[in-house]
Every structure is written in C-alpha cells, then in structure tokens.
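Working notes for the structure below.
Note that one protein chain is taken out, while the other chains of the complex remain in position.
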Amino acid sequence: MSPHRLDNGGLVDRGQSLDFSFDGRRMRGLAGDTLASALLANGITLVGRSFKYHRPRGIVTAGASEPNALVTIGTGARSEPNTRATVAELHDGLTAKSQNRWPSLSFDIGAVNGLLSPMISAGFYYKTFMWPAAFWEKVYEPIIRRAAGLGKAVLERDPDTYEKSWAHCDLLVIGAGAAGLMAAVTAARAGLDVILADEGFRPGGGLLGETALIDNQAAPVFATHVVDELKSLPNVRILTRTTVFGWYDDNVFGAVERVQKHVAEPVSTRPVERVWRIAAARAILASGAEERPLVFGGNDRPGIMTARAVSTYINRYAVAPGRAVVVFTNGPQGYQTAADLVRVGVSVPAIVDSRTEAGDPAPKGVRVIAGAGIVDTSGGLRVDGVTVERAGFRETIACDAVAMSGGVSPVIHLACQRGLKPFWSEAHSAFLAPETGPHLTVAGAAAGHGALAAALADGVSKALAAMADLGRRAAPAPLPETDAREGSAAAPLWYVPGARSKAFVDFQNDVTADDLGLALREGFGHIEHAKRYTTNGMATDQGKLSNINAIGILAGMQGVSPAQVGTTTFRPFYTPVSFGALAGTARDMHASPIRRSPLHGWAEGEGARFVEAGPWYRSSHFPRAGEKGLAETVNREVLAVRAAVGICDVSTLGKIEVFGADAAEFLNRLYSNAVLKLPVGRARYGLMLREDGIVYDDGTVSRLGETHYLVTTTTALAAGVLSHMEYAAQVLWPDLDVRFVSVSDQWAQMSIAGPKARAVLAQFVEADLSDTAFPALAAGAVTLKGGLRARLFRISFSGELAYELAVPASYGEAVAEAIMQAGRAHGITAYGLEALNVLRIEKGFVTHAEIDGRSTPDDLGLGKMLSTQKPDFIGKRLSSRYGLTAADRMQMIGLLPVDRDKPVRAGAHLLREGAKPSTLNDQGWVSSACYSPVVGRHIALAFLKSGRERYGERIVVWDRMHGEEVVAEVVRPVFVDPDNLKING
Amino acid sequence: MASLITCPHCGTRPKEEFAVRGDATPLRPDPAASDEAWADYVFVRANPRGRTFEHWQHVAGCRRFLVVERDTVTHEVYSVTDGAAFSRGRMA
Partner (left out) sequence: MRYSALSILRNAFKGNLGWTPAWRQPEPKPHYDVIIVGGGGHGLSTAYYLAKEFGVRNIAVLEKGYLGSGNVGRNTTIVRSNYLLPGNEPFYEFSLKLWEGLEQDLNYNVMLSQRGIINLYHSDGQRDDYLRRGNAMWMEGVAAENLTRAQLKSMLPFLNFDHARYPILGGLLQKRAGTARHDAVAWGYARGADRHGVDIIQHCEVTGIRRENGVVTGVETSKGFIGCGKLALAAAGNTSVVGEMAGLKLPIESHVLQAFVTEGIKPAIHHVITYGGGHFYISQSDKGGLVFGAEIDGFTSYAQRGNLATAEHVMEEGVTMIPGLSRVRVLRAWGGVMDMSMDGSPIIDRTPIDNLYLNCGWCYGGFKATPASGFCFAHLIAKNDPHPVARALRLDRFERGYEIDEHGAGPQPNLH
C-alpha cells in the first residue's frame, strides 16, 4: 500500500490497483482515485511550477478549481497539456508529466525569476523593454514569448472522434450533490423529464467526502441510494463526467461529456467527448460552493491546500495529505478538517483561527491559537513549518502540510453568464447569484444554503417551485434527516498582514497581494483594471479561487465593501472545453457538405479532374494520356469547342421555376432589364441588382408558358438568389400572385457547344433545330428520341452555336454518355471549368471575377441592361447615384500584351506608362486572364478608369506580387467573333 | 432567440436553421419617393438598443421570412410572425 493511503474508508476500490506514471516514475493507485489523490497517496506533493516565478507548487484543491496541479496527460497525439490532476480520473497506464520546468520539476532554472520579482511585478512589461527602441522586437519579445504558456501542445492530428447531441428536458439539474440529488429526485418522482448532469465520475458531489449521516446512512451511501432510484426511472437521464459549461439564450445549456477520457485506449466506435446542447424548460443550478484559500506569506508552498480538499482526500480517497497538518481557518471548516485528520491518526499541531473567539469545538488534545494568523511558511519543495503571529508574538510550528479555510463562495458562474451581475451578501460574506428569473434557479450551497440539512431542503423546494412554474404539482417527499452539525460563522479574512514573503492571491499567474496594491496605487483599482493589469483571475482556473480574495483585498485597501468593488465578468466556459468537443464531427472533409452534380459519374468516366467550387466538386478539365500539364489539356478542349463540338456539365447552375399570374411582373421587378414582354419559348440574359444598384447576379430567364418561367443563376448564388426572390415575394410584394421553387437538383444540365452542336443534337431531339425553327435564345420543352421529356435552351456561354439540354437528373449520365457516343463522329470533347473560363474570357462574358459586388451594369459594359423604361425594379433608384455613374469609374476592357509571349495574370494592377506605382496612380486591375489558343496569346479582362474611352492606349500591367511588368494594349473586351456570327449561326 | 426560434409554421427550431436578413421595419419606398428616402431605406438603420423587429428566414424549414420581435440586449423574443402578414399589415 502507498505510504499515505489510509487502511480503511474512502470510496476507492482497494481490490483494483492501477499503474500510472508521473515524470517517468511508475506508481500505483486505486480505482476511484483521481490522479491527484493517487499522487498524494504516493507521497508526491510537488506537481508543478508557477507561470511567472516558476515556484514549486503542489495540489491545492480536490476539484475543478485547481490552479496548480496542472500536468500533461497522455503521450503523442493524445497528450493533453494543462490537465487538472484533481479531476483527472485515474486509469491503468495513465502517463502524466509536469510542466513549465527545465531541466526538472525539482530543479528548475526558471526559478531565478523569483529573484527578479521586484522588477517584474504586476504590469512591469508595459514600463520596460523599450530601450533601445529596436530591441523590443528583436530581443525582448522573443524572450518573453519563449517563456509563455504552461504545457506543450503537440498540434498533431487527433486520433480520436467527437460528437454532438441535442437533449430536451423539463428540468435540468446541474450538480449531483446534496441539493442537486434532492431536486432531481423530487422532480423525477413527479414524472418530469429530468436530466441530472455532474462533472464528477461518481455522482454525489460533496456528499462523497461528507462524514455526517443522512437518514442514518453514511452520506455516500445515501447518495448511492438516490442515484439508484433515479437510474431506475425511465424519465431520468444521468450524465456523469459532464460539465455544464455555458448558459445560453432560450435556456439552452452547453455541456461536455467526457465519454472516454478515463480509459487507456479509447474505443474507436465511440467519441472521446460529446457536446450536449440541452434545451431545458427549467434548470436548477446546484453547483455547490468553493472554499477560499487564505492569503498569507508563503501560502503557495507545496503541502498547503484548502481544508475541504484535505477532508476530501481523507474521507473520499482515503489519503492523508500529510503527517502533521497545521490548520488555518476563519470559520468552522477548519475544525471539521481537524476532526477528520485526528480521526485518521494524523497529527494536528495547531488550529490557527483568525477569529478572536473560535466558535467551534476542537478535537480533543488539539491546540487552538485564536486571534492569530500564519504570516510565513518555510520549506523547500514542501512546506516544513509555519510562522504564526498572535498579538505581536511569533512562533514557528513544524508541519508537513497546511489546511487553510477562508470561508466559502457559492459557485454561481453559470447564473452570471448572461449579463446579470451577482450581488454581495453581507450575511454570507459572499457574492450570491443575481435574480435569474424562473428559467434558472440556484439551489443548495450555490444559493448560500451551505449547511447539509439546508442544502437538502433547498433542493426539494427549488424543484417544487420549478415544477409549480411549469404547472406540475407533487406532494413533497419527507426531507431526509441529518446529524450534520451547523458550524459557527466564518469571519472574512482577505489578507493576513505582516507577511514576510510573497502572499499569493492567484497561484497560477503568481499574482500577490502586493501586486494588487501596486495596481491600486497606479490607478488600476477598478476590479476589471486590476484583473487585466495584474492578470489575477486570468489563468486556466479563471479565478475560481483568486477572484474573491482579490476583491476582498482591493476592498480592504480602499476601505470599502466588496459590494462596491464588484466582480469581474463571468463568461463561458465554466471550465475549459476542447476544440475537438466543440467542433464535433464537422472537420476535415466533413467541415462543410459536399455536393456532386448528377453528371459527376459521367465526368469521372471521361477522366475528369475535379475542383472545389463552393459546396460542389466540378469538372475542371479532362486530361488525356500523353498530355503534359493543364495548359495542353485546356487548349485542346477550347479548340475542340471552337472547331467542332464540346460538352460541359452545367448542372450546378441554380434553376428556379416560377409560376403565377404575376410571374412576369415579379421577374420584371427583379431584373434590371425588361422581362415583361419576353415571348413564350424564348430566353433572355438577365441581370439582378442589389437594392444599392450594384450587380448581384446574372443568369437567364426563359418563358416556358404564359405564366411559367425558368430562371437560372450562377452556381455560387443559387441559394442566395432563391432567398432574394423569396424576400421579394414574401416581404416586398406579398400581394403578387407568384410561386416558385428551386429545381436545381431535379435537372441534369449540359452545354453542347461548337459548330457541330446542332448536328450532334439533331440525332437526339425530336424537333426541328434549324436556325429558323430554334434560333438563338429559343427555349422550350422537347422530347428526346426514346420519349424522354427534356428542356432545350439555345444559350451560349462560349460564343459558339450552343445549346443547354436539361434532362431529369437521374437520366443525366445516360444522356451524356449517349451524346458522347453520337458526337464521336463529330469530334465531341468533354470540357471542364478551365476551358469554359477561357471560352468566356475570349468572348468577354463575365463571371463573379467581374461581378465582384462592386460593379454596376455599366462598369461591365452592360449599361443597356439598366432599363430606363421600367417604373421600378430592385436597384433602380440607387443605381443613379452620383458615384455609380461617375465618368472615372472603372470599366471593363480587354488587354492584349504587346509582347505576344508575355503573360498577364489576374490580380495585377494597371498603371499609365511611366507612372510611378502609387495608390493615386492606380488605374485599375485585371479580373480574369488566360492564354487563348485561338488568339494565340495571353488575353485578359480588366477594369480600367474610364476604360471604354481608352481603347488603343498602352498600359502597364503591374504585378509586383510576381515581380512582373507587362505593357498591354487596351482593347474591346471581345477577342473572338466580335460580331456574334457563330452564336447566331 | 440566439439558441432557438419558434417558427409559426414549423415550431421551435435551433437557430442554425434560420438566416437573419436584418431590420424589418423600413418599408420599401415608392419609386417616386425622394433620393433621401431611398438612401435611408437602403443604408440607414434605427439600430435600437431594446425592442426590435427583424427578418429571419427559416431557410432549413418552411423558407418563410419571419418577423422576430425581440430585445437586442436580453435577446428575449416577444413574438414571431410570418413576414408576408407583417408586410401586408405595414402596407395597409
């Protein structure tokens, strides 16, 4: 048995021994241990080093508020820095390492910082490191940065998985201690859907370390009985190892469940952590109370811990944290702990009570020094004595541990997360939760009802109140009876004067009482300033132990009540939550949904390479064997379309079908150009503006019947345009008779483009495709040979004779394959986005590279599409604003490099020849550029100030990012077939 | 509101199903209204600290635009109504 393990008692399983290691040293603990209790059982007191002064530190608490005992648990990609040993459940094979020390925990070079402490007090860095001026960046800052942080994060890919889940309940009870268990069982017996969440691995909270009897049973036994009853009820869900970390709007709580953090090797079929979003009709916060450390000289030496922690280690874990323990208290807890120590045979050299009249009975034979305080401690890596001062006299007392108790603070974190401030209760000497309204109530010790009987009763009554509020009634069950003694009142003690060494307020961040004094002296007395200036409360424990003492000290220094000092702001997360848990499964390839076109399989069969385009994977190009690189493939595809025929998947374009008597009027108000008189069977290119007069999207409108239209959108704005139309129909003009629906997913759509397109299609379509029967911009339903109903549009985005054929999505691949076969004789070629882009640049057609949310129709050379006839359309009024019609706006032009071999690239800017680069001289920018295999040189679309007046001018294409400058001629933005002979062919 | 929204058509649903559009109070001016009225409509916001009416679309549900009446400080929701009905009421 380990040296400090007690022979009897506790909730550990002496039959189940667990192997673990700390800094390479192998040890044994028991099932039911935390890492901290197991370390203490093995006599390990020194577990870490503080942030700033690298002072040796030990375990202070037995729970979530632990500031010191932070270790790295696990190895490799599973290592987790800054894990609190006090809540880490021991498992076989657990590996822990200490942090922030070099070369070793017991000998840490960084401790030299302690000698410099007079110069590196609170806020020191704001006053220094400024001389010489250049040194901050080069010398000082790197040094400071290197010293940053506690544990090391490996930043390797996480081998484990996470998930998220919603839960709904009538009543959420947070905390399974005395009040929480009673609240849960009261509501559960009445049939409410109850969720009981507790951060521990064993429900029971403080009852698990309690020595009083409840209903004549040991408190942990009572807890077990209640938990067993709850488990037997179908309307109760108990979430252990679950921390409720946040209270959000609409009474939704965020919680994280550590599903497999307590096992050596997680099972891969289950997550290691699960985040719950719990929507609770009502919630009860029964999170207990936190014992305050005392602020006295040398209060940070290993072996000094809170009295409750000492009791918990004895009673719950059967571990004696020392052999001679001095108790320092300002209230009853110290006496309780002394009794626990004496009961298990640990010597208590003295109880030092700050009160002049100690109101509690001391264990037999234990000396009480009342009206006294510890002013200093001694020891190297562990405390070995204390200096007690009473009425001006000092004495030293040898010990190997100190139990300190500064009274308790209700844990009200969650109740204060939504903007409400806690209030100071003089009666409790503590901040209590604000009035949070009926949805969340606070119960038990968290509400200031710290005595066991009161906590049990408060749990019942808060549950009954919540039920009444929900219109549910129940007969209150008889209250359990307890023999727990109510202690005397604690007397606030924020700081023990006369300290000869540092008195720490925030252990982890090394903030001392003197630092707070300095902050006050320098004008940082406001609690939020003091926090930020000294970093008090900003460590991984977020001030769970330190905040209240800092408030008390600042109040004392200013001679005001803590009420006037107030608290800092409580914010999520109650305790830190991993990225992994909050991210759940949405990571890597699952970070956002993946969409594939109905022609995806066909394109794959044709050897397509795919590229991300928003949620879609679109075919980028179709390389063939022997082709050397992208350019060769794309050139081939482009030339095939220009010379013969190509086929391209355009299914991802948004397709919205519009019906209704007012459909024409509706569309006429949506588009900047006239749509009203579009004949049935015809399509038209259309521009949609935003209300500010800027182009939003482009697409086509086809009139399929008198009151039936089909509009297309760009791929990127398929969802956006639908929403825009819904806004217009529902909010702007709710009285128009119009209905529409997205049919984007219902149709597979392919563009068949090139001089041979008609010849290919004619083999399929049961219709006259001659130019007279089906001219450019014709649109309508057709039947394919074999009887499949399809839609055909003579629309071109390549400048060629082109058709877009839409067939029901599930027929897409079959039709595409059939077209490929039929087109083989004509040299049909599958082409992708890359070729599509070249084809449209050659014709000067725009995409979102040009429609970038800042361009007007006129900027794009589409000024004619801004109807002056229509009384109203979205964007009409604001498109006439001065700045949108100014003569020096950038207009879209074409660029041809003068040197035929020189490329231009998108993103380059434009300068007049000879002009120095400057923001003032900036003439514009290149939006799209490519090599045109038809023109035989690079071409580009660009925006140039007053560009259309400047055709023929030479301009410098300035690409400093690539170190390139190319002279180009400004030309009309059409490089192929300027008279549209081919489209209309 | 910031966690759940009760859609009058679909019931109480998580916020992620909705997309917020913005202030629901400005009425689109008549085409003949002044330049100032139009600029105000598009660019000026009352931005109240307190009660506000806001358009939210239930994009992953009924796709209706809803008017959520809520508090911008507490996020308490006072009412949720259908946007078309709200518009008709405003226009009447």
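Chains here go by letter, A and B, matching the order in which they are written, and residues are numbered from 1 within each.
Operating definition for what follows: a contact is a pair of C-beta atoms (placed from the backbone, for glycine too) under 8 Å apart; a residue touches a chain by one contact, two chains touch by 3 or more.
Keep in mind the model is a prediction, meaning the values are calculated, not measured.
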| item | value |
| --- | --- |
| Touching residue (missing chain; options A:E522, A:E632, A:E665 or A:E817) | A:E522 |
| Residue, one of A:R241, A:R308, A:R418 or A:R669, that touches the chain absent here | A:R418 |
| Which residue of A:G110, A:G580 or A:P808 touches the chain not shown here | A:G580 |
| Contact footprint on subunit B, counting only the chain that is left out | 1-3, 14-16, 19-23, 35-36, 39-40, 42-49, 52, 54, 56, 72-75 |
| Residues of subunit A in contact with the chain not shown | 51, 77-82, 118-119, 121, 124-131, 133, 136-137, 141, 144-146, 148-158, 160, 162, 164, 246, 248-249, 252, 254, 275, 277, 417-419, 514, 518, 521-524, 526, 528-529, 532-533, 535, 538-540, 542, 569, 571-573, 576-580, 582-584, 586-592, 594, 611-613, 690-694, 696, 848-849, 852-854, 878, 881-886, 905-909, 917-922, 925-927, 958-962 |
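Keep in mind that, in the parts below, only the chains that are shown with their structure count from here on.
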| item | value |
| --- | --- |
| Subunit A partner contacts - residues on subunit B that touch it in the complex | 1-4, 14, 19, 21, 24, 28-29, 31, 35, 38-39, 41-43, 55, 57, 59, 63-65, 73-75, 77, 82-88 |
| Footprint of subunit B on subunit A - complex, ascending | 166, 248-252, 277, 279, 419, 691-692, 719, 723, 726-727, 730-732, 734-735, 871-872, 876-878, 881 |
